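With one protein chain removed, the remaining protein chains of the complex are shown where they sit.
Chain nomenclature is as follows: A, B and C, assigned in order of appearance, with residue numbering initiated at 1 for each chain independently.
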Amino acid sequence: MCAFQAPTSEQSSVSNEPVVNDFAFSVATPNGSGSQTSNNVLVQTLFDMGIPVNGKNLFPSNIKGLPTWYTIRASKDGYTARRATTEIVVAFNGATVAEDVAALPSGGVCIIREDVAKIAPKRDDITVYIVPVKDLMKEAEVPSAFAKRVENMTYVGAVAQLFDIPLDMIEASLLKNFGGKQKPAAMNFAVIQLAYDYFKDNIEKSDPFRFEKMDLTKGKILITGNEAGALGAVFGGVHVVAWYPITPSTSLVDGIISYKHLRKDPETGKSTIAVVQAEDELAAAGMIIGAGFAGARSLTATSGPGISLMAEFAGLAYFAEIPCVFWDITRMGPSTGLPTRTSQGDILFTHYLGHGDSRQFCLLPASPEEAFEFGWRAHDLAEELQAPIFVISDLDLGMNNWMADPFEYPDEPIKRGKVLNAEELQQFIADHGKWGRYMDVDGDGIGYRTIPGTDHPMAAYFTRGTGHDEMAVYSEDSDTWLDNMARIKRKEETGRKLLPQPIEDYDSSKSIGLISFGTNEPAIIEARDWLTSEGVETNYLRVRSLPLAESVLEFVKKHDRIYVIENNFDGQLNQIMRIEYAEHMANVKSLALGDGLPMAARWIVNSILEHEG
Amino acid sequence: MCAFQAPTSEQSSVSNEPVVNDFAFSVATPNGSGSQTSNNVLVQTLFDMGIPVNGKNLFPSNIKGLPTWYTIRASKDGYTARRATTEIVVAFNGATVAEDVAALPSGGVCIIREDVAKIAPKRDDITVYIVPVKDLMKEAEVPSAFAKRVENMTYVGAVAQLFDIPLDMIEASLLKNFGGKQKPAAMNFAVIQLAYDYFKDNIEKSDPFRFEKMDLTKGKILITGNEAGALGAVFGGVHVVAWYPITPSTSLVDGIISYKHLRKDPETGKSTIAVVQAEDELAAAGMIIGAGFAGARSLTATSGPGISLMAEFAGLAYFAEIPCVFWDITRMGPSTGLPTRTSQGDILFTHYLGHGDSRQFCLLPASPEEAFEFGWRAHDLAEELQAPIFVISDLDLGMNNWMADPFEYPDEPIKRGKVLNAEELQQFIADHGKWGRYMDVDGDGIGYRTIPGTDHPMAAYFTRGTGHDEMAVYSEDSDTWLDNMARIKRKEETGRKLLPQPIEDYDSSKSIGLISFGTNEPAIIEARDWLTSEGVETNYLRVRSLPLAESVLEFVKKHDRIYVIENNFDGQLNQIMRIEYAEHMANVKSLALGDGLPMAARWIVNSILEHEG
Amino acid sequence: MARENALGLSRNDYKGRKSTLCPGCGHDSISNQIISTAYDLGLEQHKLIKLSGIGCSSKTPAYFLGRSHGFNALHGRMPSVATGALLGNRELKAVAVSGDGDTGSIGMGQFKHVIRRNVPFVYIIENNGVYGLTKGQFSATADEGQELKYYGRNDLPPIDLALEAIIAGATFVARSFSGDAKQVQSLLQAAIAHKGTAILDIISPCVTFNNNDASTKSYSYGKEHEIPLHEIQVLAPDYVEGKEEITVGDYEEGEIIEVDMHDGTVVRLKKLDRDHDPRNRLQAISVLEQAQREELFLTGLVYYEEPRPTVQENENIVSEALATLPSSALRPSADQLAEVMASFQ
Partner (left out) sequence: MARENALGLSRNDYKGRKSTLCPGCGHDSISNQIISTAYDLGLEQHKLIKLSGIGCSSKTPAYFLGRSHGFNALHGRMPSVATGALLGNRELKAVAVSGDGDTGSIGMGQFKHVIRRNVPFVYIIENNGVYGLTKGQFSATADEGQELKYYGRNDLPPIDLALEAIIAGATFVARSFSGDAKQVQSLLQAAIAHKGTAILDIISPCVTFNNNDASTKSYSYGKEHEIPLHEIQVLAPDYVEGKEEITVGDYEEGEIIEVDMHDGTVVRLKKLDRDHDPRNRLQAISVLEQAQREELFLTGLVYYEEPRPTVQENENIVSEALATLPSSALRPSADQLAEVMASFQ
């Protein structure tokens, strides 16, 4: 396979006009060869040049050797979605060079390692630049222990020279990448410089692509969704993090570990966050539920297989009403599936996670900003709703670098929900005659809880996953059961309003509406412009939580035709909408593609044109 | 609480006319007091008298002491659903006597232990018969080790005398109950006789209820669904049973153990069924999947918490296409819920069990006959579809005695599906140039498999939950992934037609249709007659498998109004229908009640009249 | 007037709801010992939590310490819930109850790992050799070769949960018998003082499903075969005089082992027939290995080790309860966020 697709006919060749800041290039290397640094440096430098950019890493489930691709897209118009096609390939992997070259459009560019070039297919309609890696490395005299990893700097030099990236800026981002450490930065830069000079002196540029400084990234940041989510947790007051490693969620917990220091007690230097690597996902879930029961803010991060394993605990948290936060950084399923490919394929299962009549609250971030915001807000919501909150992100958001605005500092005080301390409990009893954990005195389905350690003889209650009355006492009575379930469903309605509401771009003159969620956002933005240019005007609503907000239905009703766009196989958001609004789904069409790749505008446009055309 | 409900106004009193073979009585005792034998004997005897009868046990999640009720309903018209109300109560439990007496209709009967009577509420409008248990037991001179358990025989004698049950028939079923052992039967019968005589000599009957012989049970059997399912598995050729104890599924495996002898090798006396008590549900699932991989027929039985724990393995079996059978004897959830109460609350979760885009085949038996039939057929279907099959029964069917027709011997040869032995593999390769585990040469989504042990150099393949091509080789290629998923979904369509199709009672003159599944059947039968008598004519379709058969949609389309009747909170069959047929659900109404009790006709009738009235 | 402890509470104040277990169930005796111990020690119930898995045994936390928060979690998963709760609030003490099925079968992984993390709590296994609540299947501690009415013969060797605990790194491992009230109380007292996971494997007969004389988990077997490794006396931290008195006067060299617990409590073990020093790991393993081989019902403090750091110590968290830190400790400042943001620019 290859990370990018062969161009379709309408895009099959590149014109000879200069192309500035509006093309994509893919770097093909074997996994574990250290190309990540090269790619990061390139992305960072383009970003520093003020060019809207994104980088998508398509890596294998393997530590070393299998093919990996990194696609960097610069877009003067600010589009940050994956592009289905790429104009330029850096072909540094013999194992994939055939497909990599074949997928280039006519007029495309191939920057190729000398040894790889020997086995590459020939094409007359593309420009080929050969990088003499061996010679350059010999010249560079890098200590042999580092040679392999530094090799990839040769293409950085080549790219910089060919497409006009200032070397000093490359040097700066290299230094940044090495956390300010001069020595490794210098060693790598020397190789870049050599390659740059080699290209300057020996290669004649014959392609139309070029970068030019802009100022569209000013004030922006480049960050992965998992780092953003981690920061959200840290600023959201998380106390207990329990997890079990699994791709692609691991870096979220790594992020929490690396920002734990922000939550040190200034006097003692001790931490206010505990991060425990559990023995498995069941234990991780149990730990965060235990912490939630104890009144602490807790979080786990996992992916599909972990979500499956946590189902029993998720049902307990739902039914015993324990605040806690689960992150699902979705990867491709079913089963172990494709551990390093992105997907939005867990939302139906997660929304209904747990046997019996469970229904979970889910947040659906679409960007680093939201990963941060939902990251802190999830802990407020968990305590306000006394329920587990599932933040469903995905590999694309979690592990790729996204351009974002610096995060807004949480604009509200921390909300701990309805927790009674000893005095408040006393008052409650005075007001209501008694206190019971699950009494719904406010009519919102949410009781008042006490936490262990509350020094009051009536404060204790018994938490359980078995049937219980409003005093938290075991009960098998039918009416008690029904009352309790009805209250929990009432809470669901409270949540429906409290959770992040959809974001709409609506104009009553348009009759076509798009509905989506999460990381499809950039592709949809691009697709809408593209569709407009094809004469198809669209409105757009992005769902940000489950259960579905009421405005989703309103949006559906206001349109003649709705397309629900998702990155999964079954069209699961559409399925959830069908469950909730079957009566109004006649004009709703599901557009679902679960191919493991971040969504690209092209597919959306083509799919919609097929119906609208 | 109390097992039966207070009568509604229209049913609040019993007339003075003789009532023959058409009433219900409930026996209230503390759990673990041995009343099960008494109740079984009464049900068996009524059955032997040819009277249509059922017994529903409402027991606590406790070994000894908490209240338990057993409701026996005799119905000359053959209705076997639970009745919401009861005319007679055998009040042998002081802890519940207040509610038990209060719930009787005016004109009802209370047969009460002497000591319980002392604390019972007084009512003028019911007939009360006091059973002097202590005196009778003294007279009986039962050895003290047995005294407690035999006490309950006193009400058997009382009931027999009061309502005209022939003592010799009681004696016969008692003997049967003790597996033909004379001694315990005689000891128990002596107490029955004493109570009978006491009632005959000292009590004047002043109520209208009476039993009379009929011949409506001729040729029928009385059996629990779990015994039926167990027999189905034994006649379905199951090889490997792995399980972890959980109410209410345990008796299914107990049943397999007790009928294992039918599958002994005649020569060696060795078994062709292995039954392993696993260390937990995850291991049980793994074992049956391992067995399925090895080509054996395998089964596990569990309930909701186990289904949750098996989610990851269920996804693996789905995606790696391993034949195996899961029984879910549903109990009340979410979470640990009410372990001894019935529910139909797992079908949505089970149908979509596993993260990613999983979708499981489910069978939904409604009777012992179907539990048997689906029991053997599930193994055929699993091997034909190369997929896990989930048989979703419930506590009501699984653990209560149901009247049924003797099971039909499987009318088809055992189907092992597409398995190639060495010669067939050779032929396949000759025909198709190669063989790959997931090649879809028939276009039905189902490949040909080989099993370990096949003596052919090309027979081996590698089973995995990760992405794979049709040769079963690991692949991360997008198109390969999509092709594979598309094939699996094609298989789903094959299954949709192959699974047991719905049973319809349709008459084009009627515009109202009822849709349901599983154990609601008897209540719906009764409700339809009742509704007819109220002027509301209905058609009826019973769903027997998921994904939904095509005829379900046809049925929906043919009606003005559809009611989907379920024993759960969320109306899950309705939700599944909405997912599949959103466009056609405008006139479909969900009637869902998940109160832990087997469904009663009254609720259905009232609910429908509310809408139709 | 009812007797009172140091907090002015009666023993009744340490009870929970009425038990719904079978009359005579061993688990109820253990609940009673927990109640007595907490009452005697004058424990503040609001500083305690009670946890359990699922099973008859796991129901019991509802029946003791009615003024403590409790959590009846999932089958086999109590240890993880305990870990989380004690990280969330390290000021709490936890008394947790599990069954032999709950711990030895479905819970084996969590049992091992909670010990390895040294989560400081009292972990009681109410060991009856069967699954009580699901009506009498063999558990993983059932005797090899035992026959049960419904489930036939048990072909598998029993798992020794005390031995498993030691191998997993437990620093306090005891075995006892629910019929030996005094020993259970002493061990509970010591376990509560222990700064680490304290494993109490208490044989606790199931009178309904496994009380046959032949079963090593029956009352009669326990009564007849219990061999205490030592007599145990637990001296509270402030109990100074008594300590000197007895040490000096009544016993000869080698007849008494004194184990100093972290909080000043002293566990004094008086030698009986056997020489057993619970501070020697290999000896503890050997004695259990021998007990297993020879079917000896040895009870007492089998193993004690100066505790390793607890999970909270390893996590290096603040000494107060995380759960009740003020909001100010929960959210870094806007400046700190700005600084982080700058690093991504």
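Observations on the structure shown:
The definition used in the following text is that contacts are C-beta pairs under 8 Å (C-beta built on N, C-alpha and C of every residue); 3 or more make two chains touch, one makes a residue touch a chain.
In this text the structure is predicted, and so the values were computed from the model without any measurement.
Taking every chain of the complex into account, the omitted one touches A, B, C. Screening B:D168, B:D455, B:D560 or B:E610 against the full complex identifies B:D455 as the residue touching the chain left out. In the complete complex, the hidden chain is touched by one of C:D102, C:E164, C:D201 or C:E226, namely C:E164. Within the set A:G55, A:P105 or A:P305, the residue that contacts the chain not displayed is A:P305.
Touch with the chain that is not drawn comes from one residue among B:S106, B:N202 or B:S271, which is B:S271.
Listed here are the subunit A residues that touch the chain not shown: 32, 61-66, 244-247, 250, 254, 257, 277, 279-281, 305, 336. Think of the hidden chain as still there; on subunit C it touches residues 105-109, 112-113, 116-117, 140, 155-157, 159-160, 163-164, 167-169, 281-282, 285-286, 289, 308-309, 314.
Residues of subunit B that touch the chain left out of the display are 219-223, 227, 231, 234-237, 239-240, 242, 259, 262-263, 265, 268, 270-276, 278-280, 282-298, 312-313, 316, 376, 406-407, 409-410, 413-414, 416, 450-457, 459-466, 473-474.
In this section, only the chains that are shown with their structure count from here on.
If you average the Cα atoms of subunit B and of subunit C, the two centres end up 40 Å apart. Contacts with at least two other chains are made by residues 61, 66, 305, 336 of subunit B. Chain contacts: subunit C has residues 74 touching two or more partner chains.
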